[in-house]
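Dropping a structure here in structure tokens format, bear with me for questions.
Note that this complex is displayed minus one protein chain, with the remaining chains in position.
Labels A, B and C are assigned to the chains in the order they are written; within every chain, residues are numbered from 1.
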């Protein structure tokens, strides 16, 4: 497999939603230890600041070495804490805006020290809940400025912006791939790019494979988060268990784009066992790779380029049944 | 295969949408002749009144015999014509309401004469576009009364009501399975039931398999229309080509419910060849049946009843790869 | 005003979502004391078991008397605790199913003792996240049986089932009004009805006014929860601040249906002050009532029955501008 598999570290600990608390709280080392049991896992995406509290660079490197794990990416959280809940990069309080920039910069320091591919930031408290709630022009300018200021701090560290339609804000300021790629153009720095969460793409009514291709072509595809949903909310389900063809197409698009970075699980194991859930997510990657390999990437590419969608799905379904394309349909 | 395959006859002719006209117009016999070339097709669902104009019962039977096709069901259209566009069974004009009932009754006559399993009616002009547009109480009562009056006309002919969220009305009066099954209870006749269009179920945010099971248990499952979409509109795509697992689960639910009736294609072949498209839709049924048969229905049922969703999807994906469940994951 | 205003008590305490914690934890009395500051508030909807722990019937009555508040309804929570997270009334564990029934019965005892209009239960952990996850037939039968067994316990106490598309389950077993009204028919008891949450209706793509009318006509409209959203998720925003016309139509439908029960705020004050937010929700009721009263209910009803939607919206907008309908447009 050309992809490296990672997981957001927070999902190894206690989880909450609006109604429930799931699993027990765990310390940093307990979470890392638990993660190390996930099938195929090579990396972790720890969340700044929560997964770094009280740690030194050296201590972190030793912790990772102990479990034979890398840091794929540092997830900078500028939404959870009370100070950020009504806006971080676009808060009307300049002190909060500066604090959000500082968080990203500190995350970049950690990323550099731990050899991570990038920091990823999903500004989910930046947005609005009601009509007439914010000054859109002002908010957008603060966003462009804040991302620019953060990224300029360390040009050698990549800063990936992750989009999502909503949650917890009813309307998040970066809802889809187009908006983030536009933001990258407006910021105008070489180390600003995009994290594509496959579930956020589905939720934004995109074809994930299309957003991946667009971002890769623009030279901005920094990181991939994987999960699945019903296109109406960020359910964070195991990849491919709802939208099987989209999942297959996603893996194919990543291969065609030459992406050889991390696939970070952003599956929310609330009602299933965390290690089992994230192991199954890993196997979903492997099954898809195996399907594509046995089907033949060139054969698939050729059918797509001819836009022979009926024949293509016939061949995909026959392949599933273990039949070669030469055999007649049953 | 235990299902019989049919297709809505109108899709063999000229199609329109808001922007385009697709394919050539065809006469009734031309449409039947074209349909007869569809792989696996055993029946037709002609639309009343358009596909019956100028025909006698005998003439229709001869036409069908000529092409070795049955009538699976008669689709009564109470929405297309100008008189029905602002409401049919719930029009504020009592003459229009009576006309809509008459249409259904005439469709029932045709169904009885042609040996069809049922008439199906989807009251798509009954509903509203704007808030404050209709008196909901009045409209619902007219609906209950109209369906009741139509059904009482021939107790030996089954009348299936098909639900759909919208189109062309922004809000249709029967948007989901629950509403139609409630309507059946309120009408209180033994020959009133439901047509479940798998795409309409997805569009109503249902699991089609769940709606099928609920309807079958209530003794009201009369007819199935098949197609697929992105859960946000009635795209009428080929079944299983968007939501593969839902499609597999749908076929499984029909088998478990002992449904041995018609699967009527409601795929809209606008940008693809009609015969190829509907042949592919037939093969999608066969591929799903084959998948389920080789996987083993009892094995599947047992995994579901234990709610072992991770193991279940592992086994489904391994089955696709041609591996037995005993083999270790790659 | 003919409606009585209440609020779910939990919203006076600490709130969480998947990413954040909002506000401070508060004791029962602190929550009641805080609620008593809400403008127009006459009642509370406490959550069983959390808002009843350690309390006696007498103690509760005294607490309420101290703050001059009634209990509008008892909200029985069969989803939050670990035991219920994978299903309550439809758990595959018969002990859990029995426990869920017991919770509802104990809530009914509290409702009877405190003079509440009903218990309301929203079975949000009953449903599924993935295709092939549950046996739909079995789950539905358990639901019908469980609700029936609970309701039969005290025929003089009304049991209202609240529907919702999802959350935390991707698919909840009672997603819309039609399903709950069908459930009521299948249970077949006189004390089983429906809670309509206006936001859940919008989220189910219903017109809330239509669902209210349908439920009232069926004699099953027991309780109303109020809030607003963007029709794609249960955002629990202040009523009327997104969908103004729907809100006005909702109040009108309740008046026309002769509903004189409680309007319970189900607004989630995460990023706004709880007392201010719920006071504003109260004023939204009053503003709507005032709009309708000055416009004239008979005038509105007559325009609706004539289906004169253009004229009707002209008159509504002119009314907003303080103009009589006789004046020409500007």
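Please note the rule applied: a residue touches a chain if its C-beta (ideal position, glycine included) is under 8 Å from a C-beta of that chain, and two chains touch if they have at least 3 such contacts.
All values reported here derive from a predicted model rather than from experimental measurement.
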item: Touching residue (missing chain; options A:28, A:44 or A:134); value: A:134
item: Of C:121, C:218 or C:241, the one touching the omitted chain in the full complex; value: C:241
item: Selected from B:29, B:129 or B:260 as touching the chain missing from the view; value: B:129
item: Per the touch definition above, residue among A:217, A:260 or A:273 touching the missing chain; value: A:217
item: Touching residues (missing chain, whole complex) on chain C; value: 39, 205, 230-232, 238, 240-245, 272-273, 276-277, 280, 283-284, 286-287, 290-291, 294, 309-310, 313-314, 317-318, 320-322, 329-330
item: Contact footprint on chain B, counting only the chain that is left out; value: 15-20, 22, 79-82, 85-86, 124, 129-131, 166-168, 170-171, 229-230, 232-233, 235, 237-238, 241-242, 268, 270-271
item: Contact set of chain A toward the excluded chain (per top definition); value: 86, 92, 128-138, 140-141, 165, 171, 175-182, 185, 204-207, 209-210, 213-214, 217-218, 245-246, 248-249, 253, 256, 300-301, 303-307, 309, 312-313, 316
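Simple rule for what comes next: only the chains that are shown with their structure count from here on.
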item: Chain C against chain B, contact positions shared by both copies (same if over half, else different); value: same
item: Centroid distance [mean C-alpha coordinates] between chain C and chain A, Å; value: 35
item: Distance from chain C to chain B - Cα centre to Cα centre, in angstrom; value: 34
item: Overlap residues in chain C, where contacts from two or more other chains coincide; value: 86, 129-131, 171
